[in-house]
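With one protein chain removed, the remaining protein chains of the complex are shown where they sit.
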Amino acid sequence: MILRRTIPIWIATLGGFVMLISAFGKPIEGMGESFAEVFNVIAAIAFVLGAGSLLKANLTKISRRDAGWGFAIVTLSTFAVTLIAGIFKVGVNPSRDFPLATFSGKQTTPESPFGWLYEYAMVPLTSTMFALLAFYVASAAFRAFRAKNLEAGLLLGTAFIVLLGRTFAGVILTGWLPEWASGLRLENLSVYVMQVFNTAGNRAIIVGIALGVAATSLRILLGVDRSWMGTGGDR
Amino acid sequence: MTRQGKTWLVMCGVLAALLIARGLTGEGLGRVYVKKVEVSLGSEQVAGAQGVSQTIWKEVPADKATMKWVEWNQVAPKEFFAARAANPAQDSISLSWPRTIGLWLGAFFTLAIMSFLYADNIAYKLAEATVIGVSAAYWMVIGFWETLVPKLFGALTPTLVSKLVLPSLQPSDVVQQISMWVALVLGVMMLWRLAPRGGWIAAWPLAFIVGVTAGLKIVSHVESDLMAQAAATMQPIVEVVPSATGGTDWYATTWATLANALVLVGVVCGLVYFLFSVQHKGVIGGAARVGVWYLMITFGAAFGFTVMGRIALLAARFEFLFDDWLWLIDPNHLRS
Amino acid sequence: MHSTARAVLRRRFQNRLRSAVLLVAMLVFVRVAAAEFITQVPVESAQGAPSATTAPIEATALFNEHRLPLGMWILGIGVATTIFVSRARSGKLPTIRRIAALEAVDEAIGRATEMGRPVLFIPGIQDMDNIQTVAGITMLSRVATTAAHYDAVIEAPTSRSLVMEAARDAVQASCLAAGRPESFQPDRINYITDEQFGYAAYVGGKMLREKPAACFYMGCFFAESLIFSEIGNSIGAIQIAGTAESSQLPFFVAACDYTLIGEEFFAASAYLSGEPDQLGTLQAQDSAKIAVLAFIVIGSAVATVSAICGSPSFLVEAYHLLQRALGVSP
Partner (left out) sequence: MNFWLRLDSMDRRWVFLMMGLAVAIPILWIGITGRTFPETATPAARDVFRAIDSLPEGSRVLFGFDYDPASSGELQPMATSLMRQCAAKKLRIVCIALWPLGGNLAQETLAEVVRSDFPTMREGVDFVNLGYQAGNEGVMKVVLTDFKKAFPVDSRGQPSNDIEILKDVKTVSDFPLIVNVGAGYPGNKEWIQYVISACQGKVKMVAGCTGVSAPQLYPYYPVQLAGLLGAIKGAAEYESLVNEAMGGVPAPKYLEAQRRMAPQLFGHLLMVSLILAGNGIYFAGKRRPQR
């Protein structure tokens, strides 16, 4: 129990306090920066665990002939091809400044297999997935934006002003308003909403989040909340 | 055949017919052209910054080169058309089969993902399986070459890294070396999970990460969010706007004052809404309600802005289909 | 019984020790900070000459003086936390307002059990160096405890390797704590890919095929929030979301049944735990909030009065003092 729970909690407490103090102590000021690098390296090493999980899940699927096991083969083969092409920089010319260093070239040119996979498989796939949001946003607007109460009404009213005020439609609809009422033109109204209501609302959220982060961090550092911590048992 | 099956058939048929029709008219459908570039490099000794002589590689004529290779750079189709018109036998610019196939594959994947909007189907499943495989490996490769090699190996095995990857590698200082050793040890502890026994040791690096994150985030959030935002709100409500003639512009003053007052009310009421240990009744309840109104307006504004971004993304995908693949439009004058 | 009593004693001892460490750290901080404060503000004496400028030089070299106000704030929140936690331990429990989203957690898991469908939990798409992910894992452990009681199946695909490890640990611990270690299924908690939309493509497809009855989105989300919540809506799942990414809140608010907004998300695990210690920290959080409110209201009032009355010097100085306390050098 001591090895599995007590020591980890103390590690967290001490690590956290050292970082906290490093923000104030001049001699150890740069510790936070070193941690970012340390974390990146650990995360990069932990990719081995991720790859293991990915392989295991897909191999199990194939060996059990689960529904869609053919797609598991696709996943595994594209994974293997991309990984090998990338790690060994297959077909990548060295950099022009250091032609003698074998691996000095960048692997992202579409001439190399890795760059090709990135350019013609990953980019279209991920950016189209991203673009699907335009459709979902439309369906959400149709289904969920109903003025059931004052709060919902405010939400959709603001969305309305911003949507119209941020295109040429705003100019067409309210551009005729005289100069003394120019504040009511949709494009100006949308700026006003952003600078006043949005600023106030976002500030309240930001300050709240800052307090939430502070409290959560302190709960971890003081050992009040241990539920993020597992048992660390063997699996 | 089910109704859905019939719809799929009709959609695919229409798409195929349109493609064939497009392919038979004008310049046809998307192709990629590349220009051959022969790289020939020669070395030269020059005096470096600290007086130490350095080897510099430069472009030299092909007969004097010690290192040579060929690169293929993508060019606009109009350059190919021009070159072909000038000399039909030229071979400096040519059709790139790998990239043209890639372009068509990209178009297929774009349509495959979009087909998910209609219903789950085999094309989407194929696209999904591909994107998981490619992207998981992609980030592992990036992690290896951009983090592990320059940071970890660069600090622990500098000779090897500078020989094979980065000859201009700067020597790392003691702090970097210590932190990379720490990272290595913690990383290995993390991987201990794969060992048959003693997997609990992996909880230690995790605890370290969580603890340090907590210590770091509390500082950055309290400093730049809590204190800075509170300070930004602490402003005079009355804001006198001078007019062009030297007096007071009462119209602008009223608006500015109103805006300041509204911001103050919003921040205060918004914060009251987030109070947990007080029941939302009476004055507190009223303020919290106003706070919710502000939050809703904020969300509405965020929604409006986000729609804008999402439509831009969709537009970019359609431009890819219409411009790069189908050659229907040519906004960047790449073909004419 | 004997061992339980010893465990309680040991835990109490550790808590004391931790508080002692905090106390010592604070004392050192206050000692150095006080010395700094004296150097930084030469108090004008009646004759107009600086009266107290005697600061130990070694302290100046050790301490980052421009962060003094920041230290004071963190110290204040820390002290409030210790005070309210010990009050709560002594039985003075705060009454916490109702948070509808959290009361729906049990209901959602119960429904999934009845329908014999899985519960989907997404701990965000960021890594363990993001505090929202840590809060998400904490929530996962609460949800997993309830799920273990109901014998519901939890699916948690993750987009980071470290998060997968942490999630497995947390769920295993929850199953153990709920007395059902056999219900822990590590293969249900998988790494997919680090790529945001590759992950979204996987989760979207999975949701449409497996139709989870309850979906929890707790952590740091970006654009994928709406993909998940719209698909979840189309399959009729109960959806509960929590995030501090304010740009994604409108989508969760519009498409999910319940949403934890910003700070509520961080308070959620404390609320759900119902432990006196944790409820005490909520009260500490509130007291800090009240301090911020006081600063904003008093500061604005001082600034306004000073603007109207033509900036009398004592008001200007008071305003500058308030600003300095918030880390702004006037």
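Order of writing sets the chain letters: A, B and C. Residues in each chain are counted from 1.
Following the convention adopted for this analysis, contacts are C-beta pairs under 8 Å (C-beta built on N, C-alpha and C of every residue); 3 or more make two chains touch, one makes a residue touch a chain.
Given the structure is predicted, the values throughout are model-derived calculations rather than measurements.
Undergrad: For the chain that is not shown, enumerate the shown chains it touches in the whole assembly.
TA: If we consider the entire complex, the absent chain touches A, B, C.
Undergrad: Among A:Thr13, A:Asn93, A:Ser127 or A:Thr216, single out the residue that touches the unshown chain.
TA: A:Ser127
Undergrad: With the missing chain put back, one of A:Thr13, A:Thr75, A:Asn93 or A:Thr199 would touch it. Which one?
TA: Spelled out, the listed residue whose C-beta touches the missing chain is A:Thr199.
Undergrad: Quick one: which of A:Arg5, A:Lys61, A:Arg166 or A:Arg219 touches the chain that's been left out?
TA: Residue touching the chain left out of view: A:Arg166.
Undergrad: Give the residue, chosen from A:Asn58, A:Ser104 or A:Ser217, that touches the chain omitted from the document.
TA: Within the whole complex, the residue contacting the unshown chain is A:Ser104.
Undergrad: Provide the residue numbers of chain C that touch the chain removed from this figure.
TA: Residues of chain C in contact with the hidden chain: 126, 196-197, 222-223, 234, 246-248, 329.
Undergrad: Of the residues in chain B, which ones touch the absent chain?
TA: Where chain B meets the chain not shown: residues 48-49, 117-118, 142, 146-147, 150-151, 166-170, 220, 223-225, 228-229, 232, 298, 301-302, 305-319, 322-323, 328-333.
Undergrad: Name every residue on chain A in touch with the hidden partner chain.
TA: Against the missing chain, chain A presents residues 30, 32-37, 40, 95-98, 104, 108, 123, 126-127, 130, 134-135, 137-139, 141-148, 156, 159-160, 163-164, 166-169, 171, 187, 191, 194-195, 198-199, 202-203, 206.
As a convention for this text, only the chains that are shown with their structure count from here on.
Undergrad: With respect to inter-chain C-beta contacts, which pair, A-C or B-C, contains the greater number?
TA: A-C
Undergrad: Determine the chain that sits nearest the middle of the structure, using the mean of its CA atoms as its centre.
TA: A
Undergrad: Take the average of all CA coordinates in chain A, do the same for chain B, and state the distance between these two points in whole angstrom.
TA: 10
Undergrad: What is the distance in Å between the mean C-alpha positions of chain A and chain C?
TA: The separation of the two C-alpha centroids amounts to 18 Å.
Undergrad: Report the inter-chain centroid distance for chain B and chain C in whole angstrom, where each centroid is the mean of the CA atoms.
TA: Their C-alpha centroids are separated by 28 Å.
Undergrad: Could you list the positions in chain C whose residues touch two or more of the other chains?
TA: Residues 67, 70, 74, 77, 129, 131, 134, 162, 165-166, 169, 191-195, 197-198, 201, 246, 249-251, 253-254, 261-263, 267, 282, 285, 289, 292 of chain C touch two or more partner chains.
Undergrad: Multi-chain contacts in chain B: which residues touch at least two other chains?
TA: 113, 116, 125, 127-128, 131-132, 134-136, 138-139, 190, 193, 202-203, 206, 209-210, 214, 217-219, 222, 226, 230, 233, 264, 267, 271, 274, 295, 298-300, 302-303, 306
Undergrad: Can you name the residues of chain A that touch chain C in the complex?
TA: Touching chain C from chain A are residues 6, 13, 17, 20-21, 23-27, 29, 36, 39, 42-43, 46-51, 53-54, 56-57, 60, 122, 125-127, 129-130, 132-133, 136-137, 139-140, 143-145, 155, 202, 205-209, 211-220, 222-225, 227-233, 235.
Undergrad: Using the touch rule from the top, collect the residues of chain B that touch chain C in their complex.
TA: 113, 116, 120, 124-125, 127-128, 131-132, 134-136, 138-139, 190, 193, 202-203, 206, 209-210, 213-214, 217-219, 222-223, 226-228, 230-231, 233-240, 264, 267-268, 271-272, 274-280, 295, 298-300, 302-303, 306
Undergrad: Please output the residues of chain C touching chain B within their complex, sorted ascending.
TA: Per the touch definition, chain C meets chain B at residues 67, 69-70, 73-74, 77, 94-97, 99, 128-131, 134, 162, 165-166, 169, 191-195, 197-198, 201-202, 204-205, 208-209, 246-247, 249-251, 253-254, 261-264, 267, 271, 282-283, 285-286, 289-290, 292-293, 295-297, 299-300, 303-304, 306-308, 322-323, 326-328.
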